[in-house]
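Everything on this sheet refers to the single structure shown next.
Excluded from the complex is one protein chain; the other protein chains are retained at their positions.
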Amino acid sequence: MSTVSASSGVAVPLAEATKPVSGEGRPTAWWGMVCLIMTESTIFAGLIASYFFYRAAAKQWPPPGIEEPKLTLTIIMSFVLWGSSIPMLVAERGIKKGNQRALRFGLIMAWIMGAAFLGYSMKDFSLEKFDWTENAYASIFYTTVGLHTFHVFVGLVMSAVVQIKAWQGKFSAERHLTVQVYAMYWHFVDAVWLFVMPTFILSPHIK
Amino acid sequence: MAVTHTPSEETHGKIDTEELEEIWADAPGVPGFFSTVDHKRIGMRYIYTAFFFFFTSGLMALVMRDQLAAPNNHVVGPELYNQLMTMHGTTMIFLFNTPVLAGFGNYILPLQLGTRDMAFPRLNAFSYWIFVLSGLFFYASFLLGKAPDGGWFGYTPMTAKAFSPGINLDFWGLAIVFVGISTTVGAVNFIVTAFKMRAPGMTINRVPIFVWSILSMAFMVLFAVPAVTLAAGLLELDRLFGTAFFNPAHGGNLLLYQHLFWFWGHPEVYILFVPATGMISMIIPVMSRRPLAGYLWIATALIAIAFISFGVWVHHMFATGMPVQAMSFFSAVSLIIVLPSGVQFFAWIATMWKGRVRFTTPMLFAIGFLLIFLLGGITGATLATMPFDWQVTDSYYIVAHFHYVLNGAVVFPIFGAIYFWYPKMSGRKLSEKWGHISFWLMFIGFNLAFFGMHLLGFLGMPRRISTYPSGLGWDNLNLISTIGAFIFAIGTGVTLVNWFHARWWGKPAGPNPWDADSLEWATTSPPPEFNFASIPVVASRHPLWDQRPLPTANPNGDEATKSLGPEGAEHHETPETTGLDARPEATLDLPHPTYLPFLLACGIAVFFVGLLIKAVLVGIIGVGALVVALTWWAWRTEVDLA
Partner (left out) sequence: MAKRRRIWFALAVLVLLTLVACSTKNSPAITDPKGNEAHTISGIWWLMCGMASAVYLIVGGFIVVAAFRGRRSEEGKPSRVRDSTFIVVGGLIVPSIILLVLGASVVYASNNLRQPEKDPLKIEVVGKRWWWDISYPDQNITTANEVHIPVGRPLEIGLDSDNVIHSFWVPQLGGKVDLIPGQHNIWRVKATKAGVYRGECAEYCGLQHAKMNFLVVAQPAAEFDQWVVRHQNPPSGPSDELTAAGQAIFMREPCAGCHTIRGTTANGTIGPDLTDIGSRRTLGANTVANTDANLAGWIVDSQSIKPGNLMPPIPMSSNDLHALLAYLRSLK
């Protein structure tokens, strides 16, 4: 019953092939987010590479007339952003065990920390003394840091949708793929800043 | 585990297919047109739309060839010629070759994999709408008399605002970014579908080579398209907002544009070539009546090409004056990349060698491909050597080379695929006699048109010139090339007529007119809306050859297997399987038709129009529509599986 011989003698172990497994693989939505992250990462990688390309050809960096990026507040707020991955993890771990409070608390904390970073980022842009049309340094700075900030903004909007669903009680220990996929995106946004920040904020100070 | 070896015909007989069709069908008429998420409908639309661009751009090429048929000609002046040249190249790469292969991938993949649709059907519809809207966006330039004229690769500073002040180049730069969204999103869909939605038993080493080729292509897309998005995107930031990315006077760098462009540009040609080889790998075994030789070798070669293609881009920049030592690395890798193609080549020859070749139209195109690609690949190897490249780059030798590989080695497989798969898609056979005629006209015309261009390159004719003087020995070869181009065009026209005739009056094709081996041939022609009422079980690389009758799996009532049978089709579900072993893992609820992908695409189009005409309000409206559509989409997505 478990095999069949077809005309060319291939034994078809049907029982084997169709036996279900669980917990082995990741769902399609998860893989979709992984692919999105791979391609978005490549955009940031291209921008970072371009930054160093410009720098290698420049006599002075930053170019005359532009100060090096200010460090203190930016470093502090960077840790706020990176730190937001912790409540995110709490939320994810929590809902895996069915803990609704951990989910909601984690999501809102991550949101607040992300929003703080976003607010600081936008304030910082408005205070910068140079305009993005001035030179290549300015252009790549605003574009890359701005693109990251935009990703943070999108993440906060996505978080709002997830949080509404969370408050509606739509997630449980068995059903929380949305949270997982969103968390991956949020960790990605933090990870990108791990590369963008040292490149654009720290490295100009290294002569 | 109740498993039977019920052949699909028996199973079908017990199921009310009409009822199933109704559950899966789109709404009739216009609503259905805009709301479909069916991969077959979307795939065919991709192909038809892409061919519309093919013939339009082909006509442009004929005008160019007419102009170049004689020295000092006045068919078109330099302004129009430069526009035609730009439109032709950009169209063929972005609006024909890339989408038509995606279209075949879209149509064929779920059928070959034994599943009921792609992993993300709505995303699939979205990627089509982006493609068509970006194509219309791009061609609006031509209709408005403002076609871009910066060449298909748009080097700065010629395409910067200072030297191209009009709106023409903005159509080009924005369209490139716009259409990139479609390609990227399509790639995500292909990867996830190929890994997670296969018939049980279709382990990773039983996956059809066409699927492998689409996978390889999709991975290249994910990592390459961002580079051209940056090249064109940063160029547009310079043009629209005055940034300094490519302005040397303000620290910008011109070579950076070329690096970004070609970092995508070289993998792009493999993004085109690899799926074409996948098609050949499906056609040759069927027409040689034996399994493909060297399956593992070919799969490995496809993966190798995907990686190595990222290591050669500087060979497009050998004449830019960068240090020779640095460029030598790329020269070496450009030689190495010949090897995986050689492996594929001999696998095909081996398949034919021990087989019994029947000269059907698809096989003719496959053999034509082999003869053409052999030359194109060889000239590619010659170009890897820097000194020789210094002489012939930017000459007609290059025009010859890339037409051999992008026309001959991609378009011929596409035509072969049309003759191979159209019977499946439409249920009608194309005329073999007219198919043969089309092939011979195309093959002879192609070689007449492009072989002589190698010689023109040797005789010192640069590329992208709108005219040339007499007395340089270029006249006869150009005339021959023009004649060849017209013959080639007529050949493609014969297939167009063949299609038109077959569409209305073609003889019915059964489920498997070629006696082929892969799963798409197990369905009716055309396949039912739901592809498979019962998902087949696979135990070989050639299920229809080795597993007669084709067994299907019946569900066992648990979450993972409940959609394997007709109830799965009834509930609009399909199984999700593990990546390597294709064991059922979960059930995927497939989305029903919806307007959201179309709305989202329209919002994005409006945004790009706003950028193009620098109208902030339009841009904001576009973004608003986009955000609404996305949020609504996210809200309606029930990604959670039970």
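Order of writing sets the chain letters: A and B. Residues in each chain are counted from 1.
Here is the rule we use: contacts are C-beta pairs under 8 Å (C-beta built on N, C-alpha and C of every residue); 3 or more make two chains touch, one makes a residue touch a chain.
Small disclaimer: the values here were computed from a predicted structure and weren't measured.
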Original post:
Touched by the hidden chain, which of the shown chains?
Top reply: B
Original post:
Per the definition of touch given earlier, which of B:27, B:144 or B:378 contacts the omitted chain?
Top reply: B:378
Original post:
Looking at B:24, B:474 or B:514, which makes contact with the chain not pictured?
Top reply: B:474
Subject >> Omitted-chain contact residue, chosen from B:147, B:271, B:448 or B:625 >> reply: B:448
Subject >> Residue, one of B:44, B:175, B:347 or B:409, that touches the chain absent here >> reply: B:347
Subject >> Touch list for subunit B against the chain that is not drawn >> reply: 77-79, 82, 151, 155, 157-158, 163, 248-249, 254-255, 288-290, 293-294, 297, 319-321, 324, 331-332, 335-336, 338-339, 342-347, 349-350, 352-357, 359, 367, 370-371, 374-375, 378-379, 381-382, 385-395, 440, 443-444, 447-448, 451-452, 455, 457-460, 462-469, 471-474, 476-477, 480
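Methods note: only the chains that are shown with their structure count from here on.
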Original post:
Between subunit A and subunit B, what is the gap in Å from one C-alpha centre to the other?
Top reply: 30
Subject >> Partner subunit A, residues of subunit B touching it in the complex >> reply: 1, 3, 5, 119-120, 123, 184, 187-188, 191-192, 195-197, 200-201, 222-223, 225-227, 229-230, 234, 237-238, 241-245, 247, 250-253, 256, 259-260, 263, 537-540, 545-549, 551, 553, 556, 558-561, 564, 576-579, 581-586, 588, 627, 631, 634-635, 637, 639-642
Subject >> Complex interface listing, subunit A residues touching subunit B >> reply: 1-2, 4, 6-8, 10-15, 17-22, 24-25, 27-29, 31-32, 35-36, 38-40, 42-43, 45-47, 50, 53-54, 57-58, 63, 132-140, 143, 157-158, 161, 170-171, 174-178, 181
